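Below is one structure, written out as structure tokens; the observations come after it.
Note that one protein chain of the assembly has been removed; the remaining protein chains are unaltered in position.
All chains are identified by letter, namely A and B, in their written order; residue positions are counted from 1 within each chain.
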Amino acid sequence: MLELRPILSALWRHKVSALLIALQLGLTLAIVSNALVVISERTERISRPTGVAENEIVTFNFMAIPKDYDMYDAFRQDLDMIRALPGVASATISNHVPLSGSGSASGFYTEPNKETGAMGSNYYTVDEHFVDALGMKLIAGRGFYPEEIMQIDPSSNDRPKVSVVTQKFADDLFPESDGNVLGKSFFLGGDDHPIEIVGIVERNLGPWPNSSIAGRGAFYPAITDRWFYYIVRAEPGQRDEVLKLVEEKLAERDGNRVINANTMEEEKAQYFAGDNTMIKVLSGVIVLLTFIVALGIVGLTVFWITQRQKQIGVRRALGATRTAISRYFLLENLMIAATGIALGTAAAQIFNGFLVREFDQPALPVSVTVFCALGLLAVSLAAALVPALRAANISPAMATRSV
Amino acid sequence: MLKMQNIRKSYRSDTIETHALRDFSLEVKEGEFVSVTGPSGSGKTTFLNIAGLLETPTGGQYLLDGQEVGGLSDRDRSHLRNEKIGFIFQGFNLIPDLNLFDNIDVPLRYRGFNAKERRRRIEKSLEQVGLAARAKHLPAQLSGGQQQRVAIARALAGEPRFLLADEPTGNLDSLMARQVMELLEFVNEWGTTIIMVTHDPDLARRAHRNIQIVDGQVSDLRQVAQHKQSAIA
Partner (left out) sequence: MFGYYVSLALRSLRRTPVLSALMVAAIAVGVGAAMTTLTLNYMMSRNALAEKDSVLYAVQLDGWDPHEAADNPSEMPWQLTYQDSVNLLRSDIPSKQVAMHRWGGPISLENSDVRPFNADSRVTSRDFFALFDVPFLFGGTWSEEADQSPIHQLVLTSETNDKLFGGENSVGRTVNFNGVPFTVVGVTEHWQPSPKVHDLNNGHFNKSAEVFLPFGLHRAFEIYPWGNTNGWKSEEITSYEDRLNSDMVWLQYWVQLDSPKQVEAYRDFLTGYIREQKEQGRFPRPLKIGLSKPSEWLLLNEVVDGDDRMLNWLSLAFLLVCLVNAVALLLAKFLRKAPEAGVRRALGASRNAVFSQHLVESACVGLLGGLAGILLTLAGLSLIRQLQMGYMDRVASMDWTMMLAAIGLAVLSSLLAGFYPAWRISRTNPSIYLKTQ
């Protein structure tokens, strides 16, 4: 490490430039490491298991043109027809579609006639095919019997007698029961009508996966004509054909209505568009920023080397080897980068504190900072490598040439 | 024309203080051609820099054309430099990115002449140094002697009253050196005052007057005599 002292004194002469590069690296470290935690949190959100066969499901909804249209009759006929179509694995009717950003939620109690202390949860009204049609996994109890399905007018006060709930709903409402909730009943607010849990499905994130009640869900054996969607699960790989076919057949069976069709994948993408934008934008930020910093380092190293061309020539003439010259510039770069990273580690924590406080973002673990720091160090050295190798090629004859 | 009295200049670095000029006094008259000689490191360049308003002395008094320049602002000094003083350096110091025309254009721009006047002067001064045909060439395309002639043309374009040359022939062979010297003498005949630093005793002798700087002080005999006198008095 004979060389450290001359490097330091040369750096001191370029202290402003060196500091600017260090500053850049530091700021970049602060931004990149924070961007990375946000990205990983959002990615986790999006890739969480949803509990439903999101890639195989298509949904349909229609509006009747005549005013006095027999909706329930249409439901029966449509669903019978859809279930008989080739490529259709199963179909149900539901008041809302999971992952769609539109749904119903209510407060639930373990005791009758309560007004406060409710547990919020999503709820669905579905027919007996729902477990299969949504591609969920029934882990205890049973689904619904056809004769249990009621018709509910939204203006009526009809209550179902039974319900299938998600595991999370069961765990959160009955924390003491260790998942043993079959046969237990729950209540709606200010009501003494017990609803018995007859089955448990493994998971269903619900219509709003980013909300605090995501994952809690209760399914009622009921159909309503105010809000309804046909949820159709296609055989694997046949979703798009099924979408077209069902849409066509619905219009064919009764042309007196306007039909909307959607894939669940599309609805999910819509719901997560904001998070997805964030991921893409932040990834872009990371790439661009690293690129810019690398360019800056290349630019400055090249400049320093040009400036010291003659000096390098003299050194070579006096016996310095090529490796010694390259090593000189790499060491110089390493020292700048180390300063920058020291600054950046502190800045990253400060920046993260701000993001946690103001924007409720996840905290920055040390491991991420270290990971980013090493990455930046590598980028910095790589950026300095090309000019440093070029410097080694400067001929000793440079010493005698005037500039 | 130029009058320096008890000029001092010292450079401070971390470890030592160098006295480049000490108690330096000198008077140069209008139209004179003065050569300056002295050992290396004696303060010749420092003297020229101060005379040319590139550096400010640490102490003492400097009158240029009877005007005390000590308290002037950078703007006024730049103005004076631009109007009254021309520089010629040993290293030529042409701007490598600019062709000859644009190089000579530089001081004229700062003077604020209009385009027509600038063109007239540039062409005239290139003519004077015999390089009119090369106006569009870059400095790198010329020989050392030609470059120095361009530098002289650039110094003359503003028609300064006062030409400062720091070893103008230092980088040239003797033939080229003689050509440059003849050019300077020609300019001097037309009334421009010249101070020229040189290591070449032959060239130094061709000037009207030679002063020698030793150790930051003028050591020409007359001055030494005066010094003694004042000591006696």
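Throughout what follows, a residue touches a chain if its C-beta (ideal position, glycine included) is under 8 Å from a C-beta of that chain, and two chains touch if they have at least 3 such contacts.
Here the structure is a predicted model, which is why all the values come from computation and not from measurement.
**Q** Kindly name the visible chains that come into contact with the excluded chain.
**A** Those shown chains that the absent chain touches are A, B.
**Q** Could you tell which one of A:G179, A:P194 or A:G274 touches the chain left off the display?
**A** Looking across A:G179, A:P194 or A:G274, the contact with the absent chain belongs to A:G274.
**Q** Just to verify: which one of A:L4, A:I139, A:I292 or A:A346 makes contact with the chain not shown?
**A** A:I292
**Q** Determine which one of A:K184, A:R257, A:R327 or A:R390 touches the chain that has been left out.
**A** A:R257
**Q** Over the whole complex, note the residues of subunit A touching the chain we left out.
**A** 16-17, 20-21, 23-24, 27-28, 30-31, 35, 63-69, 115-116, 154-157, 188-191, 226, 257-258, 260, 269-270, 273-274, 276-278, 280-282, 284-285, 288-289, 292-293, 295-296, 299-300, 303-304, 306-307, 351, 354-355, 358-361, 402-403
**Q** For review purposes, identify every residue of subunit B that touches the missing chain, sorted by number.
**A** Contacting residues on subunit B, toward the hidden partner: 45, 49, 52, 54-55, 74-75, 77-79, 81-83, 85, 87, 89-91, 93-98, 106-107, 109-112, 154, 158, 166-167, 170-171.
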